[in-house]
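The complex appears here minus one protein chain, its other protein chains still in place.
Our next item is chain A:
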Amino acid sequence: MPTDPAFTPSGLLRLLGKAVAVALVLAWSLGPIALIVSAAFTPERDIFATGVAWRPTFENFVALWQRWGDFFTGLANSFIVTVGATLLAVLTSTLAGFGYSRWRSRFLSGSVFAMIALRLLPPIVTTLPLFPIVNALGLNDTYAVLIILYAAFFVSLGTMVMRTFIDQIPRELDEAAMMDGASQAQIFRRVILPLSAQGMVAVAIFVIVYAWNEFLFAFIFTTKNAKTAPLVLSEMIGSLEGVEWGVLFAATTVQLLPILAFVVLCQRHLIEGLTAGATKG
């Protein structure tokens, strides 16, 4: 019976090395977040002072509420846009995932290839022609334009993820339902939809995180009515002369915490989706 490796000198050294590595990983991943969140709960005058005891306070959040009504409108806009984009992306991806999983043809494999190829195009390139078109249609500064853009940039990844998940549903189930006289639409609704819920969750997580945080499209296509929270945040940084740091940190915290909690809660689905999307897409 060999001695427990943890108690030999080299075992202890290994353990120590591991502990240091874990500490570094934690400091790197959580340090910047912890800094901002704790500063948000610190009185403005103490934030950059050294050697002052921490006196937690909500005053920055109160000031944010009183002076930056815009920010809370932005949060509401972000919420609406996120929900809209998620519904649109999940619906179109699931339908397409079913189509690509159950049928084969030259057109279908060609269009899958086109879908993957289109992911290579940088979003900023498509803003150039979209900008005048969106203006002409009167869609500038509306929820609709952001919802459509966000959904479009995730529908190709979403379709690949959904196809992977739907491929795992045995075709025998489709055939059995068909024997019972179900139409194709019924098979999709009664057989495929309930069994592919996991994939839909994975796709939804991607879109939710993306839509909640997106900056570029919001920056180009919204000015006032549909302005999202990240855009209002960037304006708070932009007022370079009189940045109210406490308020800025409070706003950053309010924008971050809900989505952070969501990512932590959905960890397992997020990892599944990332691996399915990356290896099959």
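As a convention for this text, contacts are C-beta pairs under 8 Å (C-beta built on N, C-alpha and C of every residue); 3 or more make two chains touch, one makes a residue touch a chain; residues count from 1.
Just so we're on the same page, contacts and distances are computed from a predicted model.
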- line: UniProt lists the protein of the undisplayed chain, choosing from "ABC-type sugar transport system, permease component", "ABC transporter substrate-binding protein", "Fumarate reductase subunit C" or "NADH-quinone oxidoreductase subunit J", as "ABC-type sugar transport system, permease component"
Query: Among the options A:62, A:108, A:144 or A:197, which residue touches the chain absent from this view?
result: A:108
Task: Using the touch definition up top, pick the residue from A:168, A:184, A:198 or A:223 that touches the left-out chain.
output: A:184
Message: Just to verify: which one of A:12, A:62, A:76 or A:124 makes contact with the chain not shown?
response: A:124
From A:64, A:96, A:191 or A:207, residue that would touch the chain that is not displayed: A:96
- prompt: Which parts of chain A are in contact with the chain that was left out?
  reply: 18, 21-22, 25-26, 28-30, 32-33, 35-36, 39, 48, 88, 91-93, 95-96, 98-100, 102-105, 107-108, 111, 114-115, 118-133, 148-149, 151-153, 155-156, 158-159, 174-175, 178-179, 184, 188, 209, 212-216, 219-220, 230-231, 233-234, 237, 245, 248-249, 252, 255-256, 259-260, 262-264, 267, 270-271, 274-275, 278-279
